[in-house]
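To start, the structure itself, in structure tokens.
With one protein chain removed, the remaining protein chains of the complex are shown where they sit.
Labels run A and B following the written order; every chain starts at residue 1.
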């Protein structure tokens, strides 16, 4: 992309968010509603066809080039602008919701402490949860990793002769590559969250933990649905598209052999799995088929029911700026005549618990607030990270799964710290990004060019004479010392920005000339 | 009280006026300010890239240069944040810890240590957008960040309000990062530049004649972005405004 392509042409880069026809649902008193993940004002990308930018190129274990994928996202200005505005709007809704609670910061602290307590006693709480669940008549399984999770679920399905499974959104099953595994084993998986369904039909990963298709415009969705569901390709009305999805998904829901949900919170005291959704699709998965399966990351444990009084209050406010999600569902025992399974999945979590600087990332409750506030994420799209978890939380979690493949991600940040401030469980996200950079550099997982530049910079900056020589004469500054700051072999600074002017003299030489005449130091 | 002036490397090289303004401003308050001539950098470019070993010698030099002072003052939030939070590549001797704890960014030094009451020489009759550098804002707590449910405060705005004629304009995203991010600006140039464009666009729409900040690095990036877009606003460090710069 040339610099000209990045130039904000007012028409292209700042398309007016079009309020002309406001399609959002209205309330009983005629007021415009903005609950769930709804925008507080219409944020509609212009009805101009612009190919949807796709995510990072995955090449085995080779490091993800997030910057390259982000550049392609930026090259689709209609998508980028709508994405940025939409998520910023959610961030603002979050601010309003949290400002309305005087005890907000205290709630964050409580949520953090409950989580750190639980994680530091996780073995006890898992055993308590298991015992309670078994006493409730639930079948409890343990999976060491994603592959075992998939095998266990496949085994349960085989035992029941189940061929079709409806599921609600679960980042854990994304982590496990569940859909792909089941497809290869002849099991039909139907995602029932609208955003997740869009992504499934388009054969893309979710780009956001709460809003899986937030990177798509309605035109993209219309194209996907026309191709896969046979809808009218020229009709991009959001209501038409959502209704088409409802009508085509419902037969799957009614006929499914099994239902599956993820888990927002697992209560040790009662053996309960709690899910929070806006569509009610977790409740359909859990209440319609005869066989229900809940996949649970082991870090989801909380000790007691009363602790939901903290977490439910912070989750939707952080995620959406809503008081609560439309549905907060507590699954504890199987229904009469049905079978209920819970799969407790480790998949690297117990190992992460032993990482002194990074274990608190296990506190995460997947609200997505860090993504919404992240200025890099909003301008890159979630798929640019090439990983299950994108945005700030992804930067610190993904390398625990694969240090080489995700070695670049902690550098896709300005470390501005906004993520840390919005985190409802007070994960020091930006400090962990900083700490990851150190680990990756020490383990030589950063590019040689970058490390070489830093070594050279360190050599100059630790030797006063060499440093003064580098900046001392008028225009050598741009060539020599600040290679790390303004100039590298690719001149990436100058592509999008003007170079700074070189001053007549450095402060050093000014000081020497004006303040050291008397020989003072 | 002996004050050691730290002029960060990029200010030294590109914005010497900021160093001069800082020195003169501190001297206006009758302080004895010294500039250790052998100073270079705080080590931030290396540590922010994860290269702590490569930063060790630079950090050691920083400590050596500033050990003898009661206060170290620098016109840069990000460098002070580095010294305070991240100068850890060398053994944490008492001398190192002492230097780290007595290093202040200019705004907080004026606001919290000197507790200055007036700036009679300062007049800046312009519309100003204040840029909260992220390290100043969230790292060393210049102001209440917009994410937190806490009473509003802003040390830089407190100081700017003492400048005659100044008019502060509001941005739609008052503390969104401008995209500089140190080495991020060269390793992820497209996103960095886009963040900068959005930031300078916000400033221009707010009608700002000037953008003022406590960090020259963000300003250098924003200036480059604004010039590329042909936007009219100018960029100036808070030290210059407080020192009575005439625009």
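Methods note: a contact is a pair of C-beta atoms (placed from the backbone, for glycine too) under 8 Å apart; a residue touches a chain by one contact, two chains touch by 3 or more.
Assume contacts and distances are computed from a predicted model.
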| item | value |
| --- | --- |
| Protein name as given in UniProt for the chain not displayed, "LUD domain-containing protein", "XdhC family protein", "Amino acid ABC transporter permease" or "Formyltransferase/hydrolase complex Fhc subunit A" | "LUD domain-containing protein" |
| Omitted chain - touching chains that are shown | A |
| Among A:158, A:335 or A:444, residue touching the chain not depicted | A:335 |
| Which residue of A:67, A:157 or A:353 touches the chain not shown here | A:353 |
| Per the touch definition above, residue among A:120, A:185, A:235 or A:514 touching the missing chain | A:120 |
| Residues of subunit A (touch criterion as defined above) contacting the omitted chain | 23-25, 27-29, 31, 33-39, 42-45, 82, 86, 89, 100-103, 106, 110, 113-114, 116-123, 126-127, 136, 142-144, 148, 192-195, 198, 211-214, 216-218, 221, 238-239, 241-243, 246, 249-250, 253-255, 269-270, 272, 278-281, 283-284, 286-288, 290, 298, 303, 305-310, 312-313, 322-335, 344, 346, 350-351, 353-354, 356, 359 |
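Here, only the chains that are shown with their structure count from here on.
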| item | value |
| --- | --- |
| Interfacial residue positions of subunit A with respect to subunit B in the complex | 1, 3, 6-8, 13-14, 66-67, 70-71, 74, 80, 84, 88, 95, 98-99, 101-102, 104-105, 373, 375-376, 379-380, 410-418, 420-422, 430, 434, 436-442, 446, 450-451, 454-455, 457-464, 467, 471, 477, 481-482, 484-488, 492-493, 495-503, 505-508, 510-512, 515-516, 521 |
| Residue numbers on subunit B that touch subunit A, as the complex places them | 7, 9-17, 19-20, 23, 34-41, 43, 45-58, 60-61, 86, 134, 137-139, 145-150, 173, 175-177, 179-198, 201, 217, 220-221, 223-225, 227-229 |
